[in-house]
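Take a look at the structure below.
The complex appears here without one of its protein chains, the remainder shown in place.
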Amino acid sequence: MRLSRSAKFVLAALSIATLAFIYLPLGVVVINSFNASKNMSWPPQNFTLHWWQVASQSSGMLSALATSVVVATASAAVALLLGTLLALAMSRYKFFGKQPVSLMVILPIALPGIVTGIALNNAFRTLLGIKLTIVTLIVAHATFCIVTVYNNALARLNRMNRNMEEASADLGAGIWTTFRLVTLPQMASALVAGALLAFALSFDEIIVTTFTAGGGVETLPIWILNNMFRPGKAPIVDVVAVVVVLISVLPIFFAQRLTAAEKSS
Amino acid sequence: MISKTPLKLSALVVGLALALSGCASSGGASNAKLKALGSNEKTLSLLGWPGYAEDGSNDPKVDWVTPFEKSTGCQVTFKPYGTSDEALNLFKSGDYDVIAASGDATLRLIASGDVQPLNTDLIPNYKNVYPFLKGQAWNTVAGETYGVPHGYGANLLMYNTDVVKPAPTSWDVVFDKASAYKGKVTAYDSPIYIADAAVYLMAHKPELNITNPYALDADQLAAAVDLLKAQKANVGEYWSDYLKSIDSFSTGNSVVGTTWQVIKNSMPAGSHVEAVLPSEGATGWSDSWMVSSTTKSPNCAYAWLNYIDSPKANAAATEYFGEAPATADACQYGSAGFCDSYHAGDAAYAAKIWYWTTPVAKCLDGRTDVKCTDYSAWTKAWQEIKG
Partner (left out) sequence: MSVNSVREVDSALAVRPTFAHRVSAKLYSNAKLRLRLLIAAPLFWLSLVYVAALLALFVTAFWTMDSFTGEVRVQWNIDNFVQLFTDALYRTVTLRTLGIALAVTFIDILIALPIAFFMAKVASRRMRGILVISILMPLWASYLVKAYAWRSVLSNDGILQWLLRPLGLDTPGYSLVGAALTLGYIWLPYVILPIFTGLEKVPQNILEASSDLGAKTWSTLRLIVFPMLLPAIAAGSIFAFSLTMGDYISINIVGGATQMLGNLVYTNVGTANNLPMAAAIAMIPVAIMFIYLTAIRKTGALDNL
């Protein structure tokens, strides 16, 4: 199919319109972070660096950010391990009960967050009788993150050429050596992509977090939510959002480069 | 190759879950008052409205927790909650030693045995608390004091002075006359808001014989629900956080509805809004600090209860949140005009406030010939009102 010039033009125009749609509200966030008035009226009249200054001194924000990074890293790590194991099992073996398992791994993300949230809250507190802590939060996040790693890993494994693994085994490499030296390198970029998505999912999750985080655990979204309830603090939240988006460019760019390098090689 | 392991395993898990779920546990609670104070424990875990226990981590200049920690050695952790109901749920986890609860939660906490009666002799600052806040239905049951007042405030009527003319003196602008502001009326998003309708009905439908807006029998509740369902047609949105209320009034999305004094005070400069306490009176809150019946830090808990009613801390906490302090002495410490702005200590003003109290089946107005509707009935009704 060769697209005509006009078809390409229309596609480009629609893409630009979509990007505008995506960035318009983000632009509002950036501008509001400099807005001198707490009023949301458009266009803003005066600008200030006040909110940036207040945000930079907010140790509560920094510790919430740190908590979020810890939770997202730990959940992504657990999801990476479990998702990879499951993908290996599902791609290499046929067994009874395979269909239910493939459904089971999707459920935590396919069922609404509030269902996952109250189910886990009830399970932790009532069934197991344990207190909600950062550990229960990580367990909850890891559960719905498994699927992102699993899907990426499974797609890669299904496309992978098995000849190299067999050659490795033929050459006498043990099962672990073959995995480490042959299978894993081929999966690496898919795993990075999966783990990154898991990190992002956990980092911005709020509903399941509300129900599974312990009293002293404040992730960044929870901090933001609490600040919405504090008198006159809203624009700080805009500052935080802008900073996080700017920082996020780095890991995304890195993952992008990794995938691109792999494709060209 | 076929393996049945996964299925067998999940069958086992299901069986286990069913077995476990059959035995929900309940913690052992002590109902005895503390006789004497001992030495302070190391930690204290607080649950309260956002801004009730600031330790400077949100703003280095706003900090009354650190001085407490320094003087008592109790390390404080604080969890803020968004609504009374969320608070109740969190407190039931048993993770908190002390809770700052509004009157729509306190009776439920007392009834479920989650909080313990207090020995007010061990709280020296308690004697400075305004008398009209002591021994009230929301903090005292059967002569036992369960809560130490933090501060109080009224749910006022706010209106846009450009749109709502003449200046209203009655809640009728959000009820019977609300259609004039269709789509721009706002109301508080909680079942307890049903009491606001009941306050209105007390004045305008005397034949319903409502004597306490928190003691409604089935017919009285139905009348309030009808009023609120009619109001719903004119409501632009319900609010439950500051931010939503402030910005909907500042952009003109809302022009009339319930508010808190602090919202009025935080409106951006140049906003054309005013807030009044209408002639019918209003609902309001008087928050109490209560101690968990299962706390492992009773001494730190009592120390906090005493500290929060000390003049300086009480002023700092209530001014930051935006409400009247619980003690007259606090007025020496707030910024100029703080106590006047919130009508602190004004007994006549306070008398017009119906403080949030949990509606319970045993009528709070003393009636014994009927059963009143309880909070869960109100919750159900509230969901139906919102549709």
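For reference, chains read A and B in written order, and residue numbers begin at 1 within each chain.
As a working rule, contacts are C-beta pairs under 8 Å (C-beta built on N, C-alpha and C of every residue); 3 or more make two chains touch, one makes a residue touch a chain.
Keep in mind the model is a prediction, meaning the values are calculated, not measured.
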item	value
Contact partner of the left-out chain, one of A:Ala36, A:Leu62 or A:Leu82	A:Leu82
Identified contact with the non-displayed chain, of A:Ala76, A:Leu132, A:Val147 or A:Val217	A:Val147
Where the missing chain touches chain B, by residue	1, 3, 5-6, 9-10, 13-14, 16-18, 20-22, 24, 26, 83, 85-86, 88-89, 92, 108, 111-113, 189-191, 232, 235-238, 240, 243-244, 247-248, 250-253, 360-361, 374-377, 379-380, 382-384, 386-387
Residue numbers in chain A that touch the chain omitted from display	1-4, 7-8, 10-12, 14-15, 18-19, 21-26, 28-29, 32, 40-43, 81-83, 85-86, 88-89, 92-93, 95, 101-116, 118-120, 122-123, 126-127, 139, 142-143, 146-148, 151, 154-155, 166, 169-170, 172, 174-177, 200, 203-204, 206-207, 220-221, 224-225, 228, 234, 237-238, 240-242, 244-245, 247-249, 252-253, 256, 260
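By definition in this document, only the chains that are shown with their structure count from here on.
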item	value
Centre-of-Cα separation between chain B and chain A, whole angstrom	36
Footprint of chain A on chain B - complex, ascending	1-7, 10, 17, 20-21, 24-25, 45, 47, 49-51, 56-60, 77, 79-80, 82, 90, 93-96, 241-243, 246-247, 250-251, 262, 266, 268-269, 271, 320-322
Residue ranges of chain A in contact with chain B within the complex	37-41, 54, 57-61, 63, 93-97, 100-101, 125-129, 131-132, 214-216, 225-234
